[in-house]
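Missing here is one protein chain; the remaining ones are kept as they sit in the complex.
Order of writing sets the chain letters: A, B, C, D, E, F, G, H and I. Residues in each chain are counted from 1.
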């Protein structure tokens, strides 16, 4: 079964559209692209975060934020990409986390079928659980192609979501 | 009855102005343009919002804001366009709403004869009622052609309106 | 005869639309706004340009350009505004022209039903004829509301037109 | 046959991915989104351009360019969106074309499976043929999601293509 | 009596300066320019504001701000222009005011001999009195030519003034 | 004779305008401000330029340009300020000129009643004559208050003038 | 005694350095430049501020701030310039001060050997004392050449100082 | 023992890589570069800060912040550079510190193997101890090459750390 | 043999530096990072480029440029990173190349020990040879950490290199 069959049955039977996907190798090439976009399912987020060093007893932690982490995701409703940036701020609990692991954590949750409200929540929860943070705040900004391509009022729209836990939650 | 008749009687009888609208098809072409600008009257706003998923019991909602939603509207006082952007922020009540529906809701209220103060209020009320939000804040920024074209002090002016309800109202 | 009659017959019979224009004074208020937008028909462009001083015999003229002259016009096809900026560059013939008159010349041609291609041509021709220029180049940039409000691909589009004559024409 | 079958067979069998598309209505919703993205196949580009007015005998045409026309397209190789802006510049032949039709022409060719090199060529050819232009130059700038999401060196890359014919070709 | 007489007696007797104003018509041309800059004295500010609609009983008003209203004024101390922008924010009392009237109100007070501290106070007071606002905050930013042209430390200086009353006053 | 007499006779007899200038010292304060704005008449431009060093025999000169020299001037037609920046580029003849003297030369011609077309010409001619340049190109950009304050189309306009001589003239 | 003697004895005996200052007039030229940079010592700051008008009894003062006042000063430790901008905000006591005098006050304290921490304190104290302000806040931003020219980490550094008194002090 | 030996054994045995480091002098050249990047170990931070002047008894200190101090450091985990800017704000205790010493202090801690969380903490502690500050807040922003070069989601990421003590700590 | 041995022998014997690399796993972690930065040696550039489609006989090719392709490389002289962007413009020969392969080609040459002058030359040559281009122009912009971290004059420096072949070479 090939994608072009679904396309022909459900979307368009225009020969100019279908011909691109009838050549040998087309279906594999597309599947490879989607496998990369969905590679997050292969990762176990709880094993990503690493410890740079443990805080010493009574050591006062400062604040850390990794901003503008790029991400690409697939909208779970429309099978179309959405993409943008995530900011992860946290207050260390008993350890300082390896900075390079924060983008990997974002990537692990983004490379799935997602909704943007859940992306920030899932990253925040993982920072608390396997990162032992005292507090975390995750923000995202994204452009949704399912939205942008479908009407003049949506063309310029940017969606922002935010989720905070622990000492960085504002309630 | 044609628009050119009103024009000739009420605005100008200059032949160089009127000739544009005397050709066959001119009145229809203009009517079509205005029908598009007023297409909001055909929509029932209370049916636009969709649910992405219901919150689980005790689930803590984050914050969501769709910013820079473009809109075009017609000034109810001067029959001239005003246009700009709307930001819709909300705190979910019992459900997460489909992001792509927020620009449609703005569009449904903007494509009418409007005043900018009412546009933000009507969007906010609909988010509470059919969107079951716990709180909502709607902001808009617009340039009014009835204002811009009529004097040097108005040329650069941008009008901002804001309306908030529920947990996002600041009182 | 009132605008609301045309509206009801040709565009929409929605009572929420029509009520705005049934109150006393509404039709007059709109007519006044359109009279301002069409005030260019009252002006005779050939009398606008003034001489600051005549060049002396053999005096070499420099180059002059008034950039970013704001304008508002009405699209002759859709009865909707378009607006933007005009740049007028000229090389003096026998006289230096009063700078403040160039925006007035643009205004005289813009406050009419126009097409943007003709706006730059008409200003350029007047600069040659009553301004006695050796050369002129007129450029404009505009946003058309008939275009912006009608589809996602047009939302961000800016139209540029240019017309040059005499020593500043590039052929 | 449903998209989820292809997904399960060719891309991933992770239940967390597949569940989104097993609910009733999911396949239809996705098909609708792709139909919109491929709506260009329904349009006959040679009928889109309209004449604003014919040039008079001996009338010298100026230059016209509609810049920053937004577009969304689907990459014919990877089934993923690419999007950006197109600029269409032309020198009129025997007629001035309706400005609002240029974004529609771009849209008719963009809402197909495309490669960005062909998009500019096809728009340029149509401007010459049904638009009777003396010359045309079409430029595009786009971000390709098939490129952006697959490696650090591609994240920021923007692809530019250009095609010119007639008096605006530089050879 | 002519301006050139004052100039010759009080400022400079350099013939290169005076000759500009000895030609017929010079004095009238200057007087016309200053009459426009002082046209605010002809207006009665208390009659400018108009009502768009009355609030309904118990209707909760949102917030409205017209920003970046351009103005030009004459410094009451040095007879030289100052110019910039005014922002007018207000909270409606019993009525929503016509947006286009706010720039006219600013203009009525700016086109006088003024000091920038009084400009914001006078606009604010009029918004409360004839506009029946519950609160108002007026801010301005301006460049003063009496300041800019007289020393290197003043060249880049921008003066900000602010005046607030009612619910928008911060005390 | 005082300025207030001219104001009362030619511009306005509004007491709120006149009172500012009836107090002792007002006329002197204004005269001092205008004396500073017209201080250029006191300077002899041909004595301003200084030599940093003479070129050696056969020494090849490079190119020098002092950009963004601020200036304030008074419009010779309307008695109102215009101001902006001048760029002076020159190719040395037999000497390299002191850089700090170029702004002084601009100042000497700007602090007069001027027209912007003459300002660039006069600076260019002086650079050739007392500066012994092989070529010079002078450009200016300015905002004219006589223009800005008098209509919406002029509010944003910037006037550019340019004059070149010798090896830097393009003909 | 000449500067070149100090230079030769304390800094460098390189003939290529010293020759510039051995010519007649060099020492005077430098002394003149430094006299200008130190001209603040000639001014009595307590006499600079002027009153625009006295507040009326019970008149409520607004807020006034002159921002981005340029200054140049000499570092009291290294004999090298530092320069930047000062913002002066004040709340009037019994009088509104002439705006043009605030840059002069800044200039009077800047054109001395200074340290940037004292510059803001001295301006603030003078605003309270001879300006009779109820409160004042002075901020400065500066680049120090003694810092910029001496190491890669200092190249981009900008120093900010702030001093507040009376109602604008935050304690 | 040379770096190329480690490279060949642990990273790559590709001859095209190794040949660069086999020439005489290569190892020394690299060692010199790393010595510069690690020069902070040679410095004793507690001796860097200098006193500009002691506060007088009862003197009220203002606020001082040196912003955008550039730094380059080596990531203690990956042997690769990270670099960015540090802002140091402090409230003087009994003395005003020499501004030029703050960048030197940052440099002393940055030119070591570091983690960005410790960099801000160490600078803050030294400001309190040898700088006798009443309060200090140190912020940094940095790009990590160990992060940037290893995946698309990290390419644009900027890491922010902050540490505050004394009166500037927010608890 | 470990990197820390080289460090101790050739760069520094400071215990605070060495301790980071004495823990188990440190050497492996660094080697992994460098292996990624040098992964280009594993790739055969001549196999990277793919054909999207062959040109038809007589088909006129347009122009294609992929701009702002991010890259990270290691300076072959100092063992330190340099990074920036590459632009690849080409004129197709007999085929249109897959756009996504151009960033991969850049990556294959960048992830090596390089000098920036060779990077653009090698990419250009490969585009001609295995890409069958008629012409190619490759430009790069980069920041070199070996340069930035070693003196104030280099902090802000950006190095540009360019190499062109075939129809896009300018000679």
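Points to keep in mind about this one:
By definition in this document, contacts are C-beta pairs under 8 Å (C-beta built on N, C-alpha and C of every residue); 3 or more make two chains touch, one makes a residue touch a chain.
Small disclaimer: the values here were computed from a predicted structure and weren't measured.
Screening F:6, F:20 or F:71 against the full complex identifies F:71 as the residue touching the chain left out.
Touching the missing chain, out of I:37, I:127, I:146 or I:168, is residue I:146.
Contact with the omitted chain, checked across I:10, I:52, I:73 or I:161, is made by I:161.
Interface with the hidden chain, as seen from chain E, comprises residues 148-152, 154-156. Contact residues of chain G toward the unshown chain are 1-3, 5-7, 9-12, 14, 16-17, 20-21, 26-31, 33-38, 41, 70, 72, 76-81, 83, 112-113, 145-146, 148-150, 155. Residues of chain I in contact with the chain left out of this view: 77-78, 115-117, 120-121, 144, 146-147, 150-164.
The criterion applied here is as follows: only the chains that are shown with their structure count from here on.
In terms of C-beta pairs in contact, the better-connected of the chain pairs C-F and G-I is C-F.
Between D-I and the choices E-F, B-C or A-B, the pair with more than half the same contact pairs by residue number is A-B.
Between the CA-based centres of chain H and chain I the separation comes to 28 Å, rounded to the whole angstrom. Chain D and chain E have Cα centroids separated by 49 Å. Here the spacing of chain A and chain E, counted between their Cα centres, is 51 Å. Within chain H, contacts with two or more other chains are made by residues 70, 72, 77, 146, 148-152, 154-156. Taken pair by pair, the chains that touch are A-B, A-C, A-D, A-H, B-C, B-E, B-F, C-D, C-F, D-H, D-I, E-F, E-G, G-H, G-I, H-I.
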